[in-house]
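A single protein chain has been omitted from the complex, and every remaining protein chain is retained in its original position.
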Amino acid sequence: MTRRQNILAIGLEIAVPVLLLALWWVLSANSKTFYFPPLKDILTTFKDTWLFKRVGSDVVPSLERMFAGFFIAVVLGVVGGLLLGLSRRARRAAAPIVEFLRAIPPPALLPFAILVVGVGASMKIFVIAFVCVWPILLNTIDGVIGVAPTLRETTHVYGISNRDRLLRVMLPAASPQIFAGLRTAVSLALILMVISEMVASTNGIGYFVLQSQRTFAIPEMWSGILLLGILGYVLNGIFVLLEKRLLRWHRGARASALS
Amino acid sequence: MLRVEHLKKTYGEDDQAVEAIGDIGFEVNENEFVCVVGPSGCGKTTLLKCMSGLLEPTSGEVRLHDQVIDGPPEKMALVFQEYSRSLFPWMSVRQNVAFPLRRKSLGKDEAKGLVESAVRSVDLDGVLDRFPWELSGGMQQRVAIARALAYQPEILLMDEPFASVDAQTRADLEDLILNVRKEYGVTVVFVTHDIDESVYLGNRIVVLTKSPTTVQELLDVNLPDERDQVETKELPEFARLRAHVYRSIKRKQPEAEPSTT
Amino acid sequence: MLRVEHLKKTYGEDDQAVEAIGDIGFEVNENEFVCVVGPSGCGKTTLLKCMSGLLEPTSGEVRLHDQVIDGPPEKMALVFQEYSRSLFPWMSVRQNVAFPLRRKSLGKDEAKGLVESAVRSVDLDGVLDRFPWELSGGMQQRVAIARALAYQPEILLMDEPFASVDAQTRADLEDLILNVRKEYGVTVVFVTHDIDESVYLGNRIVVLTKSPTTVQELLDVNLPDERDQVETKELPEFARLRAHVYRSIKRKQPEAEPSTT
Amino acid sequence: GSSSSSSGGSGKPATLKVGVIPIADVAPLYVGMKQGFFKQQKLTIQPKIANGGPEIVTATVSGDDDIGFSNTTSLIIAGSKNIPLQIVTQGVLGAKKASPDQAWDAVLVKKGSPIKSPKDLEGKTIAVNSLNNVGPLTINTALKKAGADYKKVKYLEVPFPDVNAALKAGRVDAAWVVEPFVSQGLAQGSKPVLFPYEQTSPSLTVANYFATKQYIAQNKDVVQRFAKAMNKSLEYAQSHPEAVRAAVPTYTKIPAAAAKKIKLPQWQADLNRPTIDLTANLAQQYGYIKSKPNLDDLIWKP
Partner (left out) sequence: MRRLPDRLLPWASVLGVLVLFELLPRVGILDSANFPPISQTLSTLAGQVVGSDLWTAVGNTLAGWALGLGIAAALAVPAGILIGSSRLVYRSLRGVIEFLRPVPSVALIPLAILIYGSGLQSKVFLAAFAAFWALLVQVLYGVQDVDPVATDTARSFGFSRTQRLLRVTLPSALPYIATGLRIASAVSLILSVTAELVIGSSGLGRSINVARSGGDVKLMYALIIATGVLGLVLNTALVAAERRVLRWHPAYR
């Protein structure tokens, strides 16, 4: 990409969301529908609610739980994925369990979670981790078994130790796909943060959104959704940076595919 | 030291089966340089993969020091025909070459020395910190060679390792391998399409037939041990051997295509 | 018909920049067979990619019939050096070869005929329905060649297309390309490392220097148009040209590595 | 949308979608359907089971449901946010007396819990199904009446179905439940310490059937007929508990055996308006709403 295209891209990256926001503003300006308040009201509520009154009381605890759950999911997903990816037998044995658990809707999981891990923060972390782990696990497995045969054989021939094989060959080779899983998981984590706060909560963004919804405080609800979107955007930005560093080789090796 | 016995390899099963190797047997002695030649698709790569324990033979076996090989032996290195796919794209040239050395308990300086001298010997010291995908085909192939050399194997299997380098570099690399063999007593099995090269390098040449593949001929090369790109190739014996191999390969030529049973 | 003018290509930017081609200029006439030789990493692949419009030159240009090339021209086919990656793993041999024909409005039978005769000409009719990854390296390379032939291009760019095939097949393929050129009036630009091959095939040979790459020499090959693997190679002119190219390549040899500015 | 007739046209057959929750509270609707009270009014009822009040309110506002069932507190909150809803009929009431054999809601504590009296709940965590709603509203009031400081109590939201397990495992100190979970909890050995509905007020109006103002305006006749049939059903249910116990297992999964034993709520046609006023005042007092809605506007007058 030339420098000019780059500038154009950055311009568009800013302009398109701004345009869409403007569109929302205009379209909702005269809205009388109860559930679709004007963007102006939402933004006013947003300012009153989130800047910065509830940051300490709701945003921070929510994010703490979310990161804890996400982190557990990453560790379990990547480690489990590498191991399952390497052993066909393990994969076969685990398949029915994994696929079964993966299909359980998180709200249906809540009773069990309450029973086993209680009603505190750990229950929410459990629920977040439980759902986020699957995209990471699947992508890691698929990344590992999709590693080019010649690369596999190369490690084999040079008698690379199991540890190196795992950490220095399989992990980087699968990393583009692992990142795809991470990106899916991180937005799931935000979603699950909300779902996990459906019960046994006294604070949190999800708690706020659901309470607002239940008490028909619709602009407040939208302001919470807006905040979730912003958080998602920021988290994604962090990921883009991480990826830029970690997958530099991949971008290079795949360079012309994007031109 | 390395013995191939009634080796047979079939890919796939039942009606999809492809017989890559029919029945191959030969022996490689310590410190010998064996060249393998044969028509395209006759099973040379398959043979090397079986010899290195990467592929399990359908029947027959490969023995190293009388032990059946069932996985890559420690002291063996293989340079793949698909060199560009055997380099790790997330590692720089230096890291690629150094990677197999992690297994050996070498001092940091020693490993670094090995890597740099291997890379220098293939004339790539200018690109140590570049990534494989920033290199030309021939350069990538040389990285793969450097990696095998730095590993200091006792047995070196090479699958058309000089296919993508220019004539001059090729000659240099040929002499490099001869040198390595002499200096460190390495045993080499070398697949090539270049008949001149096989005669120039080998102590012995294994000529394979078309598929179903067997050994067409085992040819001893009685050229003086000290080889020279100009002088050796001017020897009448060189010309004779070369013509012989050429004819030997041709003899079975009018056969049918690899049978797709 | 095809003119390369002051072509310069630098990969990367600023302190990462690698000058692959310094300044190259030459012309290819209609129905000519131009061979390009040069040391490994000197920029031959880069040159072909610029000529085919896949890469944008940093400066200078390539003109086809006086039109600046800014994308692959319709009547051009390119055989990639990385043949194994240029075949589509999800297509069988037949589908791979037929793939480019989809663009041409051919009858079904006609396309099928083209595919089959191209595959037959590279001696692979036995494996039409196999997948590329079930083939040996040399066979894959021949599939890539067949694909280019079936396309019936007016200009054929080939990047070390015979690197992985055995001597016999190579000779056959050389004659095949010569034939195709003669029969259909195709213009060929052919990158090779084999000096014999370049002399045997070419009307003209472009010898490139090491990086920063320029044209070392443009050499006319004045051998009779009708070439023969045995007779032509026995001509004194052949030996002279071959020695000349060899020396020409060597002349600039003691230079430094590609500059990594 | 509704497939019912447009306004006027007295007696025209109509089909009503009614949003309900799968609990015993809405049994009169089913009993009334069985007894043909709705058919007499040429109404066909299609009950639609939802998770809770807010979803039913939304479905009703969107016109997807014609009539909805929701607790009164939620409706008061909705009214204070100017959502155009109106209470159409009575839904369900708390018992007449705060005694263990009548009350169908209770705050339970685990067997052997040190909490013996309302006062002991101070500083403890009570699980409720929904914060800022009828649970805490009545618990606060009951505590206050029992001389305990409700401000020292912490509430935690746990759905009714999960709460007995949480209580038994000691995850919460006390839990507010309604039937069938009161019986379930008692069977596990839990003990009641408070009867919030009844201690707030005897015969407290807990939930109502409602519709949107717009729907009522356009379907005056249908709503009137619905109210007539519904009121009849409520009275009938109150006087025929065996019919209720037979109906409950048909739309809930309360096992038939349990359905025979649970304490039934109280039903009557009368709205018991004073308790609605009380609820609205309490909601404002506890800060669930900023301003009290105009109850005359919130309650539909036939």
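Note that the chains take the letters A, B, C and D in the order they are written out, and that residue 1 is the start of every chain.
Throughout what follows, contacts are C-beta pairs under 8 Å (C-beta built on N, C-alpha and C of every residue); 3 or more make two chains touch, one makes a residue touch a chain.
Nothing here was measured: the structure is a model prediction, and the numbers come from that model.
Chemist: Using the definition of touch stated at the top, determine which of A:Val60, A:Leu83, A:Leu166 or A:Ile191 touches the missing chain.
Modeler: Residue touching the chain left out of view: A:Ile191.
Chemist: Touching the left-out chain: which of C:Phe80, C:Phe162 or C:Phe238?
Modeler: Result: among the candidates, C:Phe80 touches the missing chain.
Chemist: Have a look at D:Lys48, D:Lys81, D:Lys220 or D:Lys292 and name the one touching the chain we're not showing.
Modeler: Considering all chains, including the one not shown, the answer is D:Lys48.
Chemist: Could you tell which one of D:Phe69, D:Trp104, D:Phe181 or D:Tyr209 touches the chain left off the display?
Modeler: Looking across D:Phe69, D:Trp104, D:Phe181 or D:Tyr209, the contact with the absent chain belongs to D:Phe181.
Chemist: When the complex is taken as a whole, what residues of chain A touch the one chain not shown?
Modeler: 1, 5, 8-10, 12-17, 20, 35, 88-89, 92-97, 99-108, 111-112, 115-116, 134-135, 138-139, 142, 145-149, 176-177, 179-181, 183-184, 186-188, 190-191, 194-195, 198, 206, 209-210, 213, 221, 224-225, 228-233, 235-237, 250, 253-259
Chemist: To test your reading of the contact rule: which positions on chain C touch the chain that is missing from view?
Modeler: Listed in rising order, the touching residues are 49, 52, 54, 71-74, 76-78, 80, 82, 85-86, 88-91, 99-100, 102-103, 131, 133, 151.
Chemist: State which residues belonging to chain D touch the missing partner chain.
Modeler: 19, 21-23, 48-51, 54-55, 58-59, 61-65, 159-161, 164-165, 168-169, 180-181, 184, 188, 251-255, 258
Convention: only the chains that are shown with their structure count from here on.
Chemist: Please remove chain A from consideration and report which sets of chains remain connected through touching.
Modeler: Connectivity check, chain A excluded: B, C | D.
Chemist: Taking each chain's centre as the mean of its C-alpha atoms, which one lies nearest the mean of all protein C-alpha atoms here?
Modeler: Of all chains shown, the one whose C-alpha centre lies nearest the global C-alpha mean is A.
Chemist: Give, as an integer number of Å, the spacing between the C-alpha centres of chain D and chain A.
Modeler: Roughly 38 Å, centre to centre.
Chemist: How far is the middle of chain A from the middle of chain C, if each middle is the mean of its Cα atoms, in Å?
Modeler: Roughly 48 Å, centre to centre.
Chemist: Show me the residue ranges of chain B that touch chain C in the complex, using the header's touch definition.
Modeler: Touching chain C from chain B are residues 11-12, 18, 37-46, 81-82, 84-85, 123-127, 130, 134-139, 142, 160, 163-170, 193-195, 246, 249-250, 253, 256-260.
Chemist: With touch defined as at the start, can you tell me which chain B residues reach chain A in the complex?
Modeler: 49, 52, 54, 71-72, 74, 76-78, 80, 82, 85-86, 88-91, 99-100, 102-103, 131-134, 147, 151
Chemist: Would you pull the chain D residues touching chain A in the complex into a rising list?
Modeler: Residues in contact with chain A: 53-54, 57-58, 61, 74, 77-78, 81, 83, 127, 130-133, 154-159, 161-162, 165-166, 169, 171-172, 288.
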